[in-house]
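Note that one protein chain of the assembly has been removed; the remaining protein chains are unaltered in position.
Then we have subunit A:
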């Protein structure tokens, strides 16, 4: 046998219906676009990737009830962003570049965003970055898609309101050309709307800190204030509300975290929590009658990042085995969280956003639309310029006695970045971005650890292939 075996047909002559079968199993627009770039027969026998829902998509504002007069005529626009991983040509470093983009205009131009937030990155002449990147020259893959609801008010436009009303937005395509959108509003309530529906519906009576969409599971996963995990199928039926945590350390987690992010790493669910100084302060005043004598302000800054893994068996978050995720770089961002394999770059880090970091770096501007996180409380410094900022539901729980700073906080407080580091990072708009190294357990502003950011900032010099 074998000798008289016919020669297999060349792949380019694969029957059209079989190629379609294969292409139907590609999950990203980038993968399908690539197949359509291979040869004529592949191009003409396959259709471009169809995104559902197509963006931009207008959706009703507000989530519920009547609008205030100032919002007359306003609506939400659902926009999509994509995080790409661009591999370096052989022998170049860093090994890859991560870039988050959104459509800037109808002519197909792209806007580059901070991978952790809604903020646009400004590429400056000092950054070696081409105006046009021919992605056929590179190996490009999609890391994740994320969505945002931009507030549009034709009568009263104000860029500060762009992302103020929807903290986190996720989208899923269902069967039969239908889609579902879920969003956490500024008071941490969870809403959803399906294609053909005119109004948002609330998931009642719960405070949600994060929601993600898992295409492989066909589910939305949410985490509430009590760190219970909620599972919704894409038809938006609650599949399972998992019991809250029982572990003592983690069961108090919602009291300590300013921000909670769900992120899938290798098909497992992880919880990334930012523990703030509010809960790490050390009170030196034990006499409540005469009041606090150590009036160091609370910064609401993250002083610890805790990572837990969701155990499918016990349906609880358990302490994560850090060695198992030591080769990952995790992004716990405002609009989306994701992780990538480090592959030749140092792994074992989490990038996060922390409103307070902008105070640490001093010279950067302070924007009111930064996401403070859930348990944000007003410290002395912030009251003046942030009085319209949402601070979660427990501002009233602010301890009136003690504002003393923890040793950990003093360290970050005293940090002043070098001028040349500040110059490099000027365009990133990352003044509220931080990084946590879970081997050394150090954390702080990106500017404290500038080389950690090299997979996304500054843009690698190998992107610019000068024409000879």
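Assorted remarks:
Just so we're on the same page, a contact is a pair of C-beta atoms (placed from the backbone, for glycine too) under 8 Å apart; a residue touches a chain by one contact, two chains touch by 3 or more; residues count from 1.
We adopt the following convention: contacts and distances are computed from a predicted model.
According to UniProt, the chain absent from the figure is "SKP1-like protein", selected among "DNA replication complex GINS protein PSF1", "E3 ubiquitin ligase complex SCF subunit", "Mediator of RNA polymerase II transcription subunit 27" or "SKP1-like protein".
Residue in contact with the omitted chain (choice from A:38, A:52 or A:155): A:38. Among A:24, A:93 or A:215, the one in contact with the hidden chain is A:24. Summary of contacts with the chain left out: across A:47, A:104 or A:202, the touching residue is A:104. Across A:57, A:123 or A:345, the single residue that touches the chain missing here is A:123. Think of the hidden chain as still there; on subunit A it touches residues 1-2, 4-6, 8-12, 14-15, 17-18, 21-28, 31, 33-40, 42-43, 87, 101, 104-105, 108-112, 120, 122-125, 127-136, 138-141, 464, 466.
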